[in-house]
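The block underneath contains the structure these notes are about, expressed in structure tokens.
Yeah, one chain of the complex is gone here, protein chain that is, but the others are all in their spots.
Just so it is clear, A, B and C label the chains in written order, and each chain counts residues from 1 on its own.
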Amino acid sequence: MRTELCGIELAHPIINASGTFDAIAARRVFGDALLERFPFAAYISKTVTLAPREGNPPPRLWETPAGLINSIGLPNKGLARYLAEDLPQLAELPVPLIVNVMGFTGEEVAELVGAFSEREEVAALELNVSCPNVETGLVMGADPGETAALLHRVRPITDKPLIVKLTPNATDVVAVARAAQDAGASAVSLINTIRGMALDPRSGRPWLGGTTGGVSGPAVRAVALAQVHAVAAALDIPTVAMGGVQRGSHALDLIRAGAAVVAVGTESFRDPAAGARISDELAALAANSGNSLTEKPLNC
Amino acid sequence: MRTELCGIELAHPIINASGTFDAIAARRVFGDALLERFPFAAYISKTVTLAPREGNPPPRLWETPAGLINSIGLPNKGLARYLAEDLPQLAELPVPLIVNVMGFTGEEVAELVGAFSEREEVAALELNVSCPNVETGLVMGADPGETAALLHRVRPITDKPLIVKLTPNATDVVAVARAAQDAGASAVSLINTIRGMALDPRSGRPWLGGTTGGVSGPAVRAVALAQVHAVAAALDIPTVAMGGVQRGSHALDLIRAGAAVVAVGTESFRDPAAGARISDELAALAANSGNSLTEKPLNC
Amino acid sequence: MSSATAPQRVLAPFGRRAARIIERRVYGAYVVLRCADPDGPRPAAGQFYMLATAGWGGGEGERPFLPRAFSVLRVPAGHGLEFLIEDVGPGTHRLCELQPGEDLLLVGPLGIGFAPPSEARRPLLVGGGVGIAPLAIWQDELGGAPALLGFRDAPRAEGARLLADARVATDDGSVGHHGLVTDLVREELDRDGHAVVYACGPPAMLEAVRALCSARATPAQLALESGMACGFGACFGCVVPTRRGYVRLCVDGPVLDSAELETALVAGAGH
Partner (left out) sequence: MSSATAPQRVLAPFGRRAARIIERRVYGAYVVLRCADPDGPRPAAGQFYMLATAGWGGGEGERPFLPRAFSVLRVPAGHGLEFLIEDVGPGTHRLCELQPGEDLLLVGPLGIGFAPPSEARRPLLVGGGVGIAPLAIWQDELGGAPALLGFRDAPRAEGARLLADARVATDDGSVGHHGLVTDLVREELDRDGHAVVYACGPPAMLEAVRALCSARATPAQLALESGMACGFGACFGCVVPTRRGYVRLCVDGPVLDSAELETALVAGAGH
């Protein structure tokens, strides 16, 4: 099941979704067993911003039918401390490292891209233009013009692959994806979480400290498949697909819909080793169904 | 729990969602018991179009985690036969009748609105500008300008309340809602189904005859609450809220988020009398929590 | 045969009700659940119910979510209902796990059942797999009729014990005729074509029966399957193509006159 993404060699097509697996914390909890049995073929970091962020006030989580709403608010230590403290530890992972970055202006994104571009531990960058918890993210990734402008600004800065993470909260995701491709994106990834909300059963006020949040998990799987199918059919660059993947069959669906690589997010919360299980299930399915995963997907 | 919607008296705040309860078929199945224990405070018809429609080829249904994807394709007998055959039967229902219409041009919508406007069995009209199974529906309801233009075209034609049903598949649902209000809509209703897809596990090809469909049920509840909360806060006209309502507590959430009336859709498939149960549960909750449902919702 | 005058559509009580399971029997690969339904009417042969349980959901892939459709197998002397269930997915799996004392949540009876034999034609029952279910109650109603039943293998062929006067065919030849039940149907109709066929089973079997009968101008009533969400005409999801266009199988079927069909191969039905 070896495959590749923008020239990055991958042992199998399953990686993690940004912000759903903290490899440094997981190593504190599981020790080096994590490295010996690392569940993903590449590791994508949680979103890094220029300045440190505390994130949203708690509560940050609400469980929904077959899903989860989160309003985490992109807490992170900021670029400087990330480069100094986290990158060296992440370099010890047995897989390629992709850093997910987000800025509130093109200038900020350019600074982030430039900084990581110089670090050879970093195989690629993912641009988060789609986090529904942060206004700007929604705007940038929802508008083809904004997305194109951002890519024109940062594409020249680095030779590393640039993966644009699309927001599902847009009228025409395909148009945004096309704009990203035309402006030089190396790949697109989708879906990010879908805007959602919950009320405190007792007070009737918003449960989440951030008022609204993003829905993930099995509840969004069918929406993800529709968007991946539409985007992959319209683009020539590879698609990293995610959204509610729990089993190899769900990954196979996304690959059949045109995805090059599949990311696992919320399911890792239920089982830290879910990525490895899903990759094994996918390999078994591909073997049985005689389905070569590299074959051109059915274009329906 | 008596309430009202655009001047229409309602015995309680629970009505059906368009296309999820065929009162004529239900009467064939359950007999007059349906009329004696009618579960909804008003009855909204399935979408009626000018010309008859066969609808999409089967399969039309796919079950998802805590949800359903449908690609029904708006089958209906068309305006002429609807007026002649269905309206007289629906007039026998013990509750006010709201007819949901959809056209592929402003002209068609105008013709539909004009025709129903003359029938005094009809208490109000719902404009479906949001059905994700029909291309035009998506476009009209996703664009504020298109929506305003449609309202300007049809508002002068009738004195009956016009409820605009919004699509959730839009970048800025609030902007579309505002456009509808400013152009004379009497109320808005949301959410319609969210675009989704499924593949045949065996062939890997799209399962649904319509290729893609719309997701409904508990899986979309958190998304519906977020959109209703945002729209109700921005509008002065009433909001009819729906999306995954299964219990009185879910209806209470939507009312606390600003909804005037709550519609039940997919849950009726699990229990035809769900609407009555939900209305009873809501009344009990309102009593206990001493929550007057008419009190101005918390604006958070 | 009072029953021959039985209505084909018995009205359902409005809403979903709980029916306590009083017996669970296993026939090879199939489970038969008997439940008490004091508030329900006696259904017509060929009608079906939408079934669910408490704690529906939580199975494979967080399913089932919607209720599932099941033909009534038999109405035991006295009262109550029997259903025949094959475990093919999360919903049937959950139902097959149910034990006496637990509740079924049901809506029904639903749909239109079999019409009594017209003229002096002899009834011939043709079933495949779980499709034998509606034939059992119909055989009771008719006061007897020969049955030709097809199964994949021996464990499933045990289902034949649910009907009287049955000839069996199995795909693997482990029981009865080695081959398709339609071989037996052809034989029977060649012997005496003056019959009316009542058939229920997988799409391919029904289509073969339809073709055989139309070639011989033998009237046939086919109980079809299609994916259903509601069972009472609410969702328009269960349509099958007929000569008069799409019809909702849950309210205009599940029994259709084969003359209405160009094909019995329904998209999305069967496993």
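Note that a residue touches a chain if its C-beta (ideal position, glycine included) is under 8 Å from a C-beta of that chain, and two chains touch if they have at least 3 such contacts.
Please read these numbers as outputs of a predicted model, since none were measured by experiment.
Within the whole complex, the absent chain has one touching residue among A:L5, A:L34 or A:I98, and that is A:L34.
In the complete complex, the hidden chain is touched by one of A:F21, A:Y82 or A:F116, namely A:F21. Interface residues of chain A facing the missing partner chain: 19-22, 25-26, 28-31, 33-34, 37, 46, 54-55, 57-68, 70, 72, 75, 207, 209, 217-218, 266, 268-273, 276.
Methods note: only the chains that are shown with their structure count from here on.
Of all chains displayed, B has the C-alpha centre closest to the centre of the whole protein C-alpha set.
Among the remaining chains, the Cα-based centre furthest from that of chain C is the centre of A.
Spacing of chain B relative to chain C, judged by their CA centroids, is 34 angstrom.
The centroid of the Cα atoms in chain A and the matching centroid in chain B are 34 Å apart. Between the Cα centres of chain A and chain C there is a gap of 47 Å.
Shared interface positions of chain B, defined as residues touching 2 or more other chains, are 62, 64-67, 218.
Counting only residues that touch two or more partner chains, chain C has 61-62.
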